[in-house]
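All protein chains but one are shown at their positions in the complex.
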Amino acid sequence: MRQQWEVVIGLEIHVQLQTRTKIFSGASTTFGSEPNSQACAIDLGFPGVLPVVNSEVYPKAIAFGLGVGGSINLVSAFDRKNYFYPDLPKGYQITQMDKPIVLGGSVEIPLADGSMKTINITRAHLEEDAGKSMHEDFHDRTGIDLNRAGIPLLEIVSEPDMRSSAEAISYARYIHQLVTYLGVSDGEMSQGSLRCDANVSVRPYGSDVLGTRTETKNVNSFRFLDRAIRYEIARQIEILESGGRIMQETRLYDPDRDETRPMRSKETAMDYRYFPEPDLLPIEIDHAYIENIRRQMPELPREKANRFHTDLHLSLDDARVLAASPALAEYFETVSGQCGDAKLASNWIRVELLGRMHRDDLEISNIPVSSSQLATLLTRIRDNTINGKTAKDLLDALWYGNTTSVDDYIKDNNLMQVSDNSELGTLIDRIFDENPKQVEQYRAGRSRLLGFFVGQVMKETGGKANPALANDLLRKKLG
Amino acid sequence: MNISEKVVKETAELAQLVFSDEDLSVISGSMSEILALVEQMQEVNTSTVIPMSHPLDATQWLRPDEVTESSHREEFQKLAPEARDGVYLVPRVVD
Partner (left out) sequence: MHNCSIVQQLKDLKTGKYSAVELTSHYLERIKKLAPLNCYITVLENKALEAAKNADEDRAGGRDSALLSGIPIAHKDIFCTRGVRTTAGSLMLDNFTSPYESTVVEKLRSAGAITIGKTNMDEFAMGSSNENSYFGAVRNPWDQSRVPGGSSGGSAAAVAAGLCSAATGTDTGGSIRQPSAHCGITGFKPTYGRISRWGMIAFASSLDQAGPMTRTAEDAALLLGIMAGRDKRDSTSLTDPVPDYSASLNQSLSTLRIGLCEEFFREGLDSRSEKVIMNAVRVFEDMGVRITSVSLPNIKYSVPAYYVLASAEASANLSRYDGVRFGYRCDNPVNLEDLYKRSRSQGFGNEVKRRIMVGTFALSTGYYDAYYRKAQQIRRLISNDFKNAFEQVDILLGPATPQPAFKLGEKTDDQVSMYLQDIYTIGGNLAGLPAMSIPSGFADQLPVGLQLIGDHLDESRLLATAHQFQQQTDWHLRSPELETGE
């Protein structure tokens, strides 16, 4: 039944820029200070105060724009977005409406099946954060802490290109990695450094008209984002299937109840009355300014993928997957460099490592196997010390913490591959003696029985026989 | 242009103002008068004119990212109608 609905998701991601001071004032941005101790007269919207733009927000926003291949507006400008709320001291938010710093761009995100998908970015603009409302602890009152008011944000708006919560999460993770990697943000999700608004709608498959969407605001973890989107999809399909209509509205995700519900405070249709911020002039930059930022940027995922493909001869698919995350790419490059075989490193990371990470829900940054451990392991395959099967067991041993040294583990457990001609020859002769019937059948033409003999050799050597050598000897002796 | 009391009410809602019924008719009358004056602008063909937000054709200089502000919380909150434990208070809001 559900197959007939297509899900359409667009994300607005608010990234806190990593700066010492706020976007329009010289107040500190340090997290976790006493309430309102970092809210200066400008952040508080006192009479007669004026905003002055922090020069550090521009290089950061531009680095992001270059990172997603967007175009950078040489003239950008700030606007006022008007609405009343206690955590918005001035009664308007200073943001960029007409002339955002970044227009367009796209990212390639990895999907669960290993393929890649392009998600287009509409725009990214600079704006100030609001304060925090605290509804608990003050009896019949709401408390307002304005330390966060004025923290610089980059709002990254995607096209409605995602078709499942998994794609949305993959995109959000990618953006998180990118902004962290570029030093645009510290990426501390627990401190609210990255928050998502999810625009979700569903429509019958084949329809090219978008369904009515809801916006679920301010989700600050990938897990909650996944749950909120899934809940919203199920809710909307249920309404539509029972003949109802979706209300265009703003909703909140409640993690305790694992549900979304309409935001009461924003019930009335908002008319934000945007207009150019008269306290700030347009900001003009030139190509040299942009190029200077570009020169200081680390290699971007898409550039990396091309290099892996061209220089290291990986398939384009492998290259993209390994380059998608800067941390993964760095891990791969270390392993590949130390073991001297990019293709081998690529295979092991894509199949063995990513599989285990996925199974155990781990990130590359917190897996138990270091890049140099894996490199040593692969080196022992390359120099024929161990065979592939042993190597997999050894990887598990490292993964579960049963050892820390590849070479010690090989020695202690006597896992060295049997690559000795005469030793294997003697063993094979014994196997032939014990299985005369099979030898006869093989020689009569049942060549599939080679597998049986290889199995016997492996069984007798405890899996340590060099498989290539064993095959060779068996063929020769049976021939 | 005549501004109806309905439009006045909607506008007042956006501006977070409230008018008595008596004041509503006064304000809709004076808004209508002012907007009649403003309507004169429509005589001018401005289809090719770039809007001017600012009297100077200048661009912005920016501020170094250096902390220049220290906490004046106690001094600021003395001015607040209601504050407790360093926090500004308003009647309870439900999100």
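All chains are identified by letter, namely A and B, in their written order; residue positions are counted from 1 within each chain.
In the analysis below, a residue touches a chain if its C-beta (ideal position, glycine included) is under 8 Å from a C-beta of that chain, and two chains touch if they have at least 3 such contacts.
These numbers come from a predicted model, not from an experiment.
S.K.: By the document's own contact criterion, which visible chains does the hidden chain reach in the full complex?
M.R.: A, B
S.K.: Just name the one of A:R163, A:R223 or A:R273 that touches the chain not displayed here.
M.R.: Of the candidates A:R163, A:R223 or A:R273, A:R273 is in touch with the missing chain.
S.K.: Touching the hidden chain in the complete assembly: which of A:P51, A:G187 or A:G211 does that?
M.R.: If we include the chain that is not displayed, A:P51 is the one touching it.
S.K.: Which of these, A:V57, A:A77 or A:L281, touches the one chain of the complex that we don't see?
M.R.: A:L281
S.K.: For the chain that got dropped from the picture, name the residues of chain A it touches.
M.R.: Chain A touches the missing chain through residues 41, 44-53, 80, 82, 84, 86, 89-92, 142, 144, 271, 273-275, 278-281.
S.K.: Against the chain that's been left off, what residues of chain B make contact? List them.
M.R.: Spelled out for chain B, the touching residues are 3, 7-8, 10-12, 14-19, 27, 30-31, 33-44, 46, 49-56, 58, 60-63, 72, 75-76, 79-82, 88, 90-93.
One rule holds in what follows: only the chains that are shown with their structure count from here on.
S.K.: I'd like to verify one number: the distance from the centre of chain A to the centre of chain B, where each centre is the average of its C-alpha atoms, in whole angstrom.
M.R.: The answer is 41 Å.
S.K.: Show which residues of chain A lie in contact with chain B when the two form their complex.
M.R.: 19-21, 25-28, 34-42, 44, 46, 52-56, 58, 75, 77, 82, 84, 86, 133-135, 138, 140-146, 252, 263-265, 268, 271, 273, 276, 278, 280-284
S.K.: For the complex, which residues does chain B have touching chain A?
M.R.: Going through chain B, the ones touching chain A are 13-14, 16, 53-54, 56, 58-60, 62-69, 71-73, 76-77, 82, 84-95.
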